[in-house]
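With one protein chain held back, the other chains of the complex are shown just where they sit.
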Amino acid sequence: MRNRYFSSEPAQNSAALALYESVKDLPLICPHGHVDPRMFADPHYQFGSPVDLLIIPDHYIFRMLYSQDISLNDLGILPLGAAPTSADHRQIWGTVCDNWHLFRATPTGIWLRDELADVFGIDLKINSANAAAIYDAIEERLSRPEFRPRALFERFNIEVLATTDAATDKLEHHQAIRDSGWGGRVIPTFRPDAVVNIDSGGWRASIDLLSEAAGVDVHDCATLIQALEQRRAFFKSMGATATDHAALTAYTEVLSRADAEAIFARALKGEASAKDAARFTGHMLIEMARMSSEDGLVMQLHVGSWRNHNPALFARYGRDMGADIPIRAEFTKNLKPLLDRFAARPDMTLVLFNLDETTYSRELAPLAGHYPILRLGPPWWFFDSWLGMTRFLDAVVETAGIYNLVGFNDDTRAYPSIPTRHDVWRRVCADWLAGQLVRGFIDEEDAFEMIRALAYDLAKQTYRLD
Amino acid sequence: MRNRYFSSEPAQNSAALALYESVKDLPLICPHGHVDPRMFADPHYQFGSPVDLLIIPDHYIFRMLYSQDISLNDLGILPLGAAPTSADHRQIWGTVCDNWHLFRATPTGIWLRDELADVFGIDLKINSANAAAIYDAIEERLSRPEFRPRALFERFNIEVLATTDAATDKLEHHQAIRDSGWGGRVIPTFRPDAVVNIDSGGWRASIDLLSEAAGVDVHDCATLIQALEQRRAFFKSMGATATDHAALTAYTEVLSRADAEAIFARALKGEASAKDAARFTGHMLIEMARMSSEDGLVMQLHVGSWRNHNPALFARYGRDMGADIPIRAEFTKNLKPLLDRFAARPDMTLVLFNLDETTYSRELAPLAGHYPILRLGPPWWFFDSWLGMTRFLDAVVETAGIYNLVGFNDDTRAYPSIPTRHDVWRRVCADWLAGQLVRGFIDEEDAFEMIRALAYDLAKQTYRLD
Partner (left out) sequence: MRNRYFSSEPAQNSAALALYESVKDLPLICPHGHVDPRMFADPHYQFGSPVDLLIIPDHYIFRMLYSQDISLNDLGILPLGAAPTSADHRQIWGTVCDNWHLFRATPTGIWLRDELADVFGIDLKINSANAAAIYDAIEERLSRPEFRPRALFERFNIEVLATTDAATDKLEHHQAIRDSGWGGRVIPTFRPDAVVNIDSGGWRASIDLLSEAAGVDVHDCATLIQALEQRRAFFKSMGATATDHAALTAYTEVLSRADAEAIFARALKGEASAKDAARFTGHMLIEMARMSSEDGLVMQLHVGSWRNHNPALFARYGRDMGADIPIRAEFTKNLKPLLDRFAARPDMTLVLFNLDETTYSRELAPLAGHYPILRLGPPWWFFDSWLGMTRFLDAVVETAGIYNLVGFNDDTRAYPSIPTRHDVWRRVCADWLAGQLVRGFIDEEDAFEMIRALAYDLAKQTYRLD
């Protein structure tokens, strides 16, 4: 249905369709996501079974099934250290389809349906009766060369795709992509969380990896900074235009050199407190902002997710098991030390993301509507949804305009869902702008320029992807 | 008007009507409310005057009149300890009708209008001109046998109605209902607030009542637990399937046995601090969760109401005078100690309610969309309204789906308003699902199954009312 998801009011519906059609074929700018670069390094990469591709890596899907007492084991997810079993993927697929009603009216439900139709050409409703036929059809498609990652990249019309990579990553897959002569633009993003958040699991080991990767013996805060600067330069040389930082809160603080070194020393000895960790992260965010103001890498900050909230699940299956729960966020006070230092740096851009919608109108839009360095990322995670995106536009545009936004991020590891996710964003924007148009807030010229900005230009400009 | 309250957009309107009509005659499941069981114990129970029935017990109504400087005395509400007066109920009714414009566009206004029409067959607008005629008509209806509680129970097509009863209640009215041979299913709910919240007014006296009711000398925390377990077993034997707990916040904490006993001892001496009270409540919530995981009673938690916020009013008239004001709520951190212990208990269900809508999308939907034991109660109190329910569905369904919700609670002491309240919920769900349908997020099969779940099945399943 060409006009799916648009308002059922005829005037808005037809305006939305016209706006949507003006951008639906624009290339995809994917400035932030978690696709594995390995799949582009190897021209013969195969996705595995439909369950390998669509279920096992997708915590959006299995968390909902888990919430209704379906065990992760039954979905093909193995406990840490368990020997690989020959799980019956066809049976797992059946379990998923038997319970697909759980996803009614959810973005996960919409993405998979649209992805099956638009990417795989499968128009069957996902349910028990169709489970086997859908499985067979996906399996058949995946066996074809045109469903390999590079072929899909071209078919998806991706102009650029950024991965997210640890500060210690040697980027060998990115190097292999470059060496291969393939024309797709896949670039890394510098994410140093594992070495700057001293409470990360395995922090000490990450520091050793960093020393090795940077060729700098990291033994104090000064050498940490030196190593990070070295790695940023390397990432930049490999095409990176951005960094990404995750923190529980947006707290920033300028530590004295002595305090920073004392905390680092305690961390090395395994004696750092939770407060040490929060302060050190806040200090490193300011250091990272300083580096961005110098090297021009766009800084992204994602805050507000309490990771691994379910300790029993974490102990058994590890991280990213759908047990990350949002908390309240605050920016006006927390970001002030950073803004006090870098508000006026002309070459700096800081893109903010969080999981507390109350910040949209109260803090984020007023901040972005004043500070030149700030831009607002699109709705993140649970809010990457029709209503979530609509609420975001409702909450921020009146105060910040659309030109302090950054367009869309698909932010996904589910590679074949990328076109669907961009399509939903483009449809939301079309519908929202059509509402503005038919009510007379904006005119047609405005609306067509705005949808192009939201669908394509803002992402490209903000992330310096020209 | 058959299609009242639905979107005026014709496609959505007709879809909503079809959905609504598929569920409007389903029986009512009333798993949580405050109807007085006495009215079913006595087959000849009479409601008193229209003011006795509709005004004096309804703090939704008199708080709004009070906010506009109408005194509670003028509404027939007597100060504590005042001698009963022969207030002129016809004059009170006139005062209410003279000021009924205050309720324009409020749920209270809608409920009373719909109740008069649908239950009492009175189609007059509530205003000064019609005050006497409406009073007379209600009075006439109330004199008829078919307006006695049991007759209405059958006419309302109530399948089951749960009351809310103190842990110390002997449930003699429930016993009388059972003994009477009447077929209506009225069951108790176990609510131990008065004995587990050590800062409750009259806590010490409640402990004595508990000792007596349980036949256990409650003198420390261990005997308190023992008495509560005994009472739960008794409630269960009387048909209870659930417990209910009110707390200012969702704070939970596992106290050591020594700490718990020390606090209890201070409470007995009247020396417990506010912090003691908060910690003890948090500890008892975990004990209650443990008991629920053992006896299978569904646990309900209502948080976020600052009770009796107006001290002058409280001193003069007592509690439940419309002066309870919401506060901010938090679950991600506060519930973690409880979830850490009981997240994986297959027989446990915890239903969450609160008065801070910001928690819907930020905390509640992600929590319920992960933890098997969690379900989300419908919008509570001020949010039991057309827009409140619509915002709730908008905020939670995309993340939690509808199958982690519990359908509807009428949560009322206003017995004759029960069908109206369920009707509003069913209409909201029909309108909301129709919006999803006409935009193409769901199809007709989905929509009809979802409305049945929201109107009937989920409440019955969650509260184990089969």
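Letters are used for the chains, namely A and B, taken in the order the chains are written, and counting of residues starts over at 1 for each.
Please note the rule applied: a contact is a pair of C-beta atoms (placed from the backbone, for glycine too) under 8 Å apart; a residue touches a chain by one contact, two chains touch by 3 or more.
Keep in mind that what you see is a predicted model, and the values were worked out from it rather than measured.
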>> Using the touch definition from the top, which of B:Pro107, B:Pro192 or B:Gly435 touches the missing chain?
In response: B:Pro107
> Which one touches the absent chain: B:Ser7, B:Thr95 or B:Thr241?
Replying inline: B:Ser7
> Just one of A:Cys97, A:Ile402, A:Val428 or A:Leu458 touches the chain that is missing; which is it?
Replying inline: A:Ile402
>> For the chain left out of this view, which of A:Arg185, A:Lys336 or A:Arg464 touches it?
In response: A:Lys336
> Where does chain B touch the missing chain, residue by residue?
Replying inline: 1, 4-9, 63-64, 66-69, 101-107, 110, 125, 306, 309-313, 322-328, 355-358, 382-383, 385-388, 391
>> Just checking the interface: what residues of chain A touch the absent partner chain?
In response: 9, 11-12, 330, 332-333, 336, 339-340, 343-344, 346, 358, 361-363, 365-372, 374, 394-395, 397-404, 435-436, 438-443, 446, 449-450
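Criterion: only the chains that are shown with their structure count from here on.
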> Measuring from the mean C-alpha position of chain A to the mean C-alpha position of chain B, what distance in angstrom results?
Replying inline: 40
